[in-house]
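One structure follows; several queries about it will come next.
With one protein chain withheld, the remaining protein chains of the complex are depicted in position.
Residue numbering begins at 1 within each chain, and the chains themselves are lettered A and B in the order written.
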Amino acid sequence: MMQEKRKVFYIRRAIFLIMAIAVAIPLLVKISMPIIVSWPTRDLYEAVEKVPPDKIVVISNNWAAGTQGETAPQTAALIYHLAKRHKKFALWGWNSVQGPLLAQQIAEPIAQKFGLKYGVDWVNWGFKTGSDQMVRAWARDIPGTMKEDINHTPMSKLPFMKNVRDHKDIGLIVEITGSATVGTYIRFLYGIYRTPIGYGCTGVMVPEAFPYLDAGQLVGMMRGLVGAAEYEELAGYKDGKAGKRMAAQSFAHMLIIALIIVGNAGYFIARRRKNAHAEGGQP
Amino acid sequence: MNLEHANTFHLILMIVICATIVITIITAKRGRKLFIRRIPGLSAIDETVGRATEMGRPMLFSVGLGGIDIPTLQAMGVMSHVAKLAARYGNRLIVPVADAMMVAVCEEATREAWLEEGKPEAHRPEDIRFLSGEQFAFAAGMMGLVIREKVASTFLFGYFYAESLLLAEAGQESGAIQVAGTPATTQIPFFIVSCDYTIIGDEYYAASAYLTQEPTLLGSLVGQDITKAILLLMIVVGTILAFFYVEDKNPLIQLLTRTVGG
Partner (left out) sequence: MLKHRWLLWIIIFAAVIGWALLLFLLGKLRSREKKLIIIVTTFLGGLFYVLEFFFPGKLHLFSWKTVNNPFTPFLEPLGQAFMVIGGFTLLLGVINLTMVHGGNIRKLKKGWYNSLAFFVAMLAMAFFGLWDAYGKQTTPFGKTAHEIYLSLFNGALVSLDATMFSLLAFYMATAAFRAFRLRSGEATVLVLAAFLVMMGQVPMGMWFTHGLPTEGSLSGFRTENIAMWLLGIISMSGLRAVNFGVGVGALAMSLRLWLYLERGAFFEQEF
């Protein structure tokens, strides 16, 4: 029993070590891989392209540092696209305090690169506590609900907010999240006002989003890290991190497949031995 | 379809669904015998508690990351059942919570369980532990609890997010028997690979009926099944109509579409 436990202990640690090596090598050694763009990401890209110049894009950052491996590159790729096309965008979040702060850190260098001015071409409304009812109120009166931006500047003092009053001024909302928050936008923005909703989520949440995508309630989606890499490919974002991390994800996936094969090989060998032993023991 | 307020179709559908559930509850209360199939995960709860008691090691029950909402209230129902068993057998039940509001609620629920078993002095309020409101801080705290306290059984009921695999693997590694149930469909695969028993989808909301065998709850389950049959019928009829009829050309289809709110 103790021997079995020790064997399991060492096997687990060996798997952890192999996984660490498999993920680290592609990150240390530059390995580039071709990215094939899937239709959910393409649809999101085209939805952003179609946003009229008199409307804004709202990026809802309901993600925290835990999911930044996937959601940060999604945010960066989206902001890069918006900045490149000089489309006005606003950042905010209501589920995680960290989201708007981390998005700010991503947006600043990209905005600077394209000469976008804070308060004129883009803003960060910051974090607003509350859930469904707050989002409903926000959709009806954005400056009244937010009151000030992340730097405590009143809405009335931001040139960006001159023509932004309510949901009618929003051309697209892209919800980037690691939690189940997109339902709020689907119910209260798409459901009531038919505001287009885009989605960026972690890989594990992708299957859950397909019913909404299929029903047209979502216009497009970035599926985890691969979605971010595809979006970088479409937007021409060469400095994006997602493309560089795809090699690491590829290695990790292949390793898991290999482990399943090895695990099953061991299982079948052990089963055959057990059957042979049982047969041998019969009179 | 504007979802801000209901239209006529919503109203009729809700009346039909609510009436179905209420009627089946009433007929069940009047003595109609109802059958519920065996749900292995829920049947294993008693055995899991017994195993922990035999080993002389505590148990751990997590009600998930939600606040006072429907999935968490359902988890509370299961937790109270487990707490009663723990009190009966004289075992310890640790309840880590991620929402400060749940501290008082869980404390009250566990105190009642020990009181009902006639052992109020054995109740340990310090076993209801607020760990953190942050997802991964909670996960780290709960993983530490599982390993340090050497729990023999863990129950993971409620709404979980990405930390579900961390929690389940920590229990798996420490050798605990694990029973999990969540309405979060994305986390079910992780519980299936790491837990001994997993309650999937609709079974989660059948837990209270299964554990208590209360006629009211069994009747409600039957009402839910009838409701699902009605919805299925609507989907089938709608699919056939959409397949055979083009909306623009058929006034009946146009009327139906307007009524439903398309």
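Criterion: contacts are C-beta pairs under 8 Å (C-beta built on N, C-alpha and C of every residue); 3 or more make two chains touch, one makes a residue touch a chain.
Keep in mind that this is a model prediction, so the values were computed, not measured.
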Listed residues A:A77, A:V123, A:I186 or A:V206, member touching the removed chain: A:V206
Footprint left on subunit A by the chain that the document does not show: 11-12, 15-16, 18-20, 23, 33-36, 38-39, 64-69, 98, 101-102, 129-134, 136-137, 203, 206-208, 210-211, 213-214, 223-224, 226, 246-247, 249-257, 259-260, 262-264, 267-268
Absent chain, residues of subunit B that touch it: 4-7, 10-11, 14, 17-18, 21-22, 25, 67, 70-71, 73-74, 76-77, 79-81, 83-84, 99-101, 103-104, 108-109, 112-113, 126, 128-130, 132-134, 136-137, 139-140, 148, 162-163, 165-166, 169, 172, 183, 185, 190, 192-194, 200-202, 204-206, 208, 211-212, 214, 216-217, 220-221, 223-224, 227-228, 231
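In this section, only the chains that are shown with their structure count from here on.
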Subunit B-touching residues of subunit A, taken from the complex the two chains share: 12, 64, 66-67, 178-180, 187-188, 191-192, 202, 204-205, 207-208
Contact set on subunit B toward subunit A in their complex: 1-4, 134-136, 161-162, 173, 184-187
